[in-house]
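Dropping the structure in here first, questions after.
Only one protein chain is missing; all other protein chains are in place.
Then we have chain A:
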Amino acid sequence: MFSRWNWVACGFCLVLNICSPDASGGLVQSCGHIIPESPVLALGSNFTALCILNESCPDFGNIYASQIIWKIKNRVVPKEQYREINRTVSSVTFNDTSLLATPLTCNILEDGQIEQNIYGITVTVGLAPEKPKNLSCIVHQMSRFTYVMTCTWDPGRHTFLDTQFRLRYRWPEEIFPDCIPKDVNNSCTVTDIQFFVNTEIWVEATNVLGKAESDPLVVDPINIVKPLSPQNVSVSSGLLPTILKLSWENWISNAVMTLKFNIRYRIVDDTDWMEVPSEDTASPRTSFSVQGLRPYTEYVFSIRCMKEDGVGYWSDWSEEKTGITTEDLPSKGPPIWRIIDKSHSPACWTVHLIWKALKPFEANGVILQYEVTVRDKSSLSSPVKKYNVTSTNYTLQLQEGTYEVTLIARNSVGVSPPSVLLIPASNSKAPVKNLRTLPKHDKLWVGWTAPNSYVLRYVIEWCLVSSSSDCIIEWQIAPGDVQGVELKGIKPFKCYLITVYPLYADGQGTGQSVKAYLKQDRPSKGPTVQTKKVGKAEAVLTWNHLTVEEQNGFIRNYTILYKTIDGNETVVTVDPSKTEYTLSSLASDTLYTVRMMASTDNGSRTGPDFTFTTQKFGKGEIEAIVVPVCLAFLLIVLLGVLFCFNKRDLIKKHIWPIVPDPSKSNIAQWSPQVPAKHNFNSKDQMYPEGSFTDVSVVEIEAEDKKSFSEQDLKPFDLLKKEKSTSEGHSSGIGGSSCMSSPRQSVSDSDEGETTQNTSSTVQYSTVVLNGYRDQTPVQVFSRSESTQPLLDSEERPEDHAGGADSPAQRQQYFRQNGGQDEINTDRPCFERTKQITHANEGDLVGFVQLQISGQSSQPLGLGMEKNTQEAALSNVLQTYTEGQTVRPETVEENPLSVDEMPKSYLPQTVRQGGYMPQ
C-alpha cells in the first residue's frame, strides 16, 4: 500500500519536474546575487554590498570575483571601493550613502572586454523620523454636546521615506485608540473627548529607519476648549436713551463649564469697536445692559465667550446685532451764521440766516423744526419776530441795525439750548491777525492770532474760487479759545478764499481773508502769448492771465522763452501780475519763436509757440530817408524856378516869341486874304475835334449887317479913347493862364457869319486858343488884341464885332468854362493880351466863345465872389435879352445851363502884376 503511494508521489514529482524544468534554479539561470537585497539606508551612513557569484554559470562559464565591476546607475564605481573577499565574492563599500544611486549592479567582464550584468538591487536612502515638536491641542465645540480635539505638531524634517504619524492619548488606566491623520502629517482630530480628566497626549512618528515620539502633553481637555459663540443675540432698548440691553443663549451648560464674556459695540456707521469692560462681564450670564450710549443712535453689538477662569480659548464673535437707543433732547443749539446782502440798498439788508443741522449725536433724535427769533436791539419797542423753519436757512428783510437772532432745534422730546447770533450794524471790532494756512494731510489748517479782546467764537468762511461761477460759501464755527481749525472737504489743486471773523459779545470783527490751496500742481495749461506790436529790435508781447481753474496753484512767475530759428533760447522771467512784456535787442527782419511758461510751486506748464518777424526798418527810418530826398528835390525845383525866373527873358524869347506890335503895323501889310483865312474861325476849323471837348460859342447876331460897317467908326473912336484911359482892358487872344481873362472874347458863329449888325457891336477880336502854335506870324494879327483902334479902311465887316456902347463893353472875354473856373478863381492869373499860352492846354475841358455887342462890362477882379459874378452875368444876360439878340449857339458836352454859365463870362479885372498886353 505504502509503496504504491510512493510511486504515485514520485510520478507526480516527475510530472512537476517535467512541467517545471527550472523549478530549482528558476527560469533564468542566475550567475550571482547581491546582499543585501534592496536595502533602505540612512542618508549619510556607510554601506557595503556583497556580490556572490555562482561558480558555474551556464552562460558565462567560470567567473570569478576578480572580474566583478560595480556600477551605480551605469556609472562604474571606482575599484578602490571594491574588495575581493574570496574567489566568488566581491564587496563594495560606500562611505556616504548620499552618493548612492539606484540601481546598484554587479557586473563581470567577459572575454576581457564584454561587460555582462550579473545582478542589481534597488537602494532606498532616507532618514529616520525626527521627534515631533510643538504639540498643541484645542477642543472645538461643534454642537451643544459635541466636542472634538484637534492637535497639531511640527513633524520635523522630511525623511524621504514613508513615515507614519499617529496621535496617541490616554488616561492613566485607559488607553484610547490612536488618531491617524489623513492626508497630512502634522495634525489630527480626536472626536471622543472627555473633560475633567487629565489626558496624556503625544505623537509617534515611524518609518523603516526608526520611530520617534514627541514630548507628552498632559492636559484636561476642558482647559483647551474653544466654545461656540453665544447664539440668538438680541438687542432691546431700555427706558433710558443711553442704554441698550443685550440677551443671548449659551451653548455650554454650566455643568460643563461656566463662561465669561466680551461685549463689543460700535455706532453703525463707525468702524471702530468699543468694548464693555471685561470685569463687568466676567461672570456667567445670558444678558447685559450696555450703558453710556448716545441717544437715538444705532449700535451694532457682538459677543464672545470663554471659560470663566480664562483657561482655554475665546469663542469667535457672535453674529452682529443692531439696536437703536431712544430719543433725547437735542444737546446743543445749531451753529448759526448770516450772510448780509446790502447790494440793493445800504439801509435795507437782505439777511440770509444759515445754520448747520445738528450732528446725530447732538440732535438726539429727529429734528422736527427750527424756531428762529429775531429781536431788534436798536429799537426796544420793536416786537420780537418768531419764525418756524424746517430747512436750515431763512432769509429776512431787515433795516440796517443791530439784531439778536436766536435759534433752537426741536425734536419729539423737546428743544435744544438756544444758539444766539448778534448781527451788529457794522463790523467795527478788531479783526484777527496773521491769518495763515497750512496743508495737513487731507485737511487745510487755518490759523490766526487772536485779537486782544475776548472773543466768543470765530466764524471761518471759505469758498471755492471759480472764474465761471459764484463763490458758494461754506462756513464753520470755532470756539473763542482756539487759534486754528482744520477745514475738511477741501479739494486739492483748487483755490479757496478763506475769511475769518471774530465774534465778540458786543459785536463782530471785520473779516480777514486769505487765499489758499490744499495742494498745488503745475498749471493745467500755459499762457497763450501773442505780439501786440513788433518793431525792428523789439516786440511787445501780451498774454492773458490763466483762469483760476487752470492755475492749479499760485502763479509764482511767468517765463518767456524766445529764440530765433537757429539761435539759442533766451529766457526771461516776468512778474505774475503783468500781462505785457517788451522784448528788446532783437535782430531786425528775423523770425522769432516765443512761448510762455507759467510756474507754480509744483511745476510749470508751457503754452503754445508763437512766431513773429521783426521789421526791417525801424520807426522813422523811412521818414529819415524820404524827407531829405523830398527836401532835396524841392530845393532843386526851387533853384530851377529861380533860375528860370532869372533867365525869364531868355526863356521867354524861346518860348513866347515876340508878337509884332500892331501899332507898328500898317494896313497894307494886312493880307487881303485874311478874311478868307479868317473864316477858319468857323467852329470846325477853329476848334478842331480833339482840341476841345467842350466848347460853347455864343453868337450875337446884329440886326443889320449893312449898318455894321457904317456904325463901326464910332465905337472905334471910343475905343481909342478907352485905350488911352485903360490900357489893361484890351481883349486878348489867349486870355489868362487860368483861362479867366478879364477880356471878353468874341468869336464868330458856326456858320462863319458874324452878323453883328448893330452899331454898337464890333468884332473886336477873334480868339483861337489852340491854334496859335500853328499860326504863322501873319496870322497873329487876328488874335492880337491891340488897343490901337482899327482904321476904317483896315476894318473888315467880318471882323466887326457887335458895337459896344462903351469901350469897356467892347471888351471880349473868354475863359474856360466848367469846374475849372471855380478853381481858377482863387489862383493868380496872368492876363495876356496878345497870345495865350496855356500851360496845360490839354486839360481844357470847355471853351466859351462870346460875342458881345453894345454891352458895357466892367472888368472885375479874379477873386470876385461867385454871387457877384452871377449877378453880373445876370445883368449881362438881361442886357442882351433887352437890347440884343443873344442866342446860345452851341452848348456841347457841357451840362452847365445858361444860368450856370455866368461865371465864365464875368468880366475880370486885371490884377496887379498881371500880364499886361504888350
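What we mean here is this: a contact is a pair of C-beta atoms (placed from the backbone, for glycine too) under 8 Å apart; a residue touches a chain by one contact, two chains touch by 3 or more; residues count from 1.
We take it that contacts and distances are computed from a predicted model.
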Undisplayed chain, where the name is taken from the UniProt record, one of "V-type proton ATPase subunit", "Ciliary neurotrophic factor", "Creatine kinase U-type, mitochondrial" or "C-terminal-binding protein 1 isoform X3": "Ciliary neurotrophic factor"
Options A:178, A:220 or A:371, residue touching the unrepresented chain: A:220
Hidden partner chain, touching residue among A:253, A:388 or A:646: A:253
Hidden partner chain, touching residue among A:196, A:361, A:454 or A:643: A:196
Missing-partner contacts on chain A, residue numbers: 145, 171-174, 192, 194-197, 220, 222, 253, 255-257
